[in-house]
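Yeah, one chain of the complex is gone here, protein chain that is, but the others are all in their spots.
Chain naming follows the written order as A, B and C, and within any one chain the residues start at number 1.
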């Protein structure tokens, strides 16, 4: 793991990259990283996340900035701008059931090819997917999902990269931290090694590539 | 959730039941429950666990007592008695790679039909299993596993049933707590509600059916 | 009593001691205000919280303690938090005893459509498909009609949320059960007749010899 300034870390993300971003309606999203992506004028990004939050909040800022080519999310109902851009053909949106999305990301991070879920069977979600029957019950095969970068919003980080999340800020964060080639973390507090008890670590240090300095 | 005495809880387990038991080489195994299963003379049990520990330790005691019809485990190398009983035809042993075993249990607890893993492809483990190709890579379809009972060894429990595990005592415990019809917990300490911080709970209370009293 | 209160109060009567319950956004949220005295339930919020309490007092909000709609909540003693994989493991794995959701349409077999109106409104399914597929009981909370048109229809014209039928539909007019596979009118609201319910419903309803009145 290396520590970098916010600007240095975001500079590593090229236009066109795929990004997994933590957060649920903006809660737990690494807001500083989002702001810097907008400031650096990134373009053609693919975002994989729970939702696109709302205009002015979290991933909503990337939508408004026109930084996204595509969003793979479970919900856009709270961001009218995403819906308008989608309908206007300015942005592609792939809707995935929330439980399926998080399992696909976990599969990508955990070396699994995919998972069988009953969610979506018999609905438009099954279009183009393989159906398998296990013990007489039908399941969809949903395949693993990975990204170039994971942008993780943590509560505590130590200088090795061990992370914890607070309350409902956890959501997608620990899962995306397993499923990207490069993991970039913004933490509310950076603490000395040993401050986080071993049993309380939610993301083990070796998963983290870059920790953004708090200055 | 209800609290029960050790004897009452174990009385609920009939001969022939399938049991998932936490622990890794006996570490984290609810030893008291194992002892009571032996004392009550249970027979024809199927155990799903990481290993059969060693004679006199954890699940090893069930092996020695002749309580098991079958063990679905990843490793029996540390228990010569299991190997002898298996070779002698007194006990069936199904060996499953450790990472596959824990994912199959998780799938059972999380409502998934199964998972695709690269582990075992091209080995004897693939015998009789469906192989699927995802993005040009071969995977085995490993199907979900559930049990009648999960016997969980926790460190702290509160009176609602929220659980934590300590250090390497965690292992299979939180995963099996999701995958059985009835979840029975023995905890080293039972603490008042609110003592375990929300972010530190590893098994949410509603998963637990019975908590064994510490008397 | 207004329509929303009738619906929320009636659904609250379905709560049982120790249940794990997920409430959707909108009318379902109101159910939490009517939990019967002496019954303790756990409310789960799919963003990763179990043991959700009432809205915090002014000045006591925390931006990392919210419901699935992003609104500040409190956490009761014994609450716990978890990541989204665990949250949906609880949902899909049948650990959530009951979920209460809104609906755009419910068909004669109890199948629900609640996540999009093609060409018009595409909010996305969020967690709804997992909830309807995985929760032990699915209860729909909705107004009986929309702009005078029945929402309980013979066949959904909108995309389905799940092929799994819901257990119960509660409106301001009636309670309809799908427990045995067919839509059955089991209760009417005070001052609402069976005939009025039938007139406001497109799907064919089975009407038992005795239809009771909602006990609110």
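Throughout what follows, contacts are C-beta pairs under 8 Å (C-beta built on N, C-alpha and C of every residue); 3 or more make two chains touch, one makes a residue touch a chain.
Predicted, not measured: the structure shown is a model, and the values here were computed from it.
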Contact list for the unshown chain, restricted to visible chains: A, B
Residue of B:18, B:46, B:117 or B:162 touching the missing chain in the full complex: B:117
Residue of B:24, B:149 or B:210 in touch with the missing chain, whole complex considered: B:24
Contacts of chain B with the absent chain, listed as residue ranges: 24-28, 50-51, 53-54, 73-78, 83, 86-87, 93, 95, 97-100, 102-103, 106, 117-125, 155, 165-175, 202
Residue ranges of chain A at the interface with the undisplayed chain: 1, 106, 109-112, 158, 160, 162, 178-179, 193-194, 196, 198-199, 201, 204-207
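Keep in mind that, in the parts below, only the chains that are shown with their structure count from here on.
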Most remote chain, CA-based centroid, reference being chain A: B
Centroid distance [mean C-alpha coordinates] between chain C and chain A, Å: 29
Intercentroid distance (Cα basis), chain C paired with chain B, Å: 35
Set of chain A residues in contact with two or more other chains: 103, 117-118, 165-167, 170
Residues of chain C whose C-beta touches two or more other chains: 49, 75, 81-82, 85, 88, 91-92, 133-134
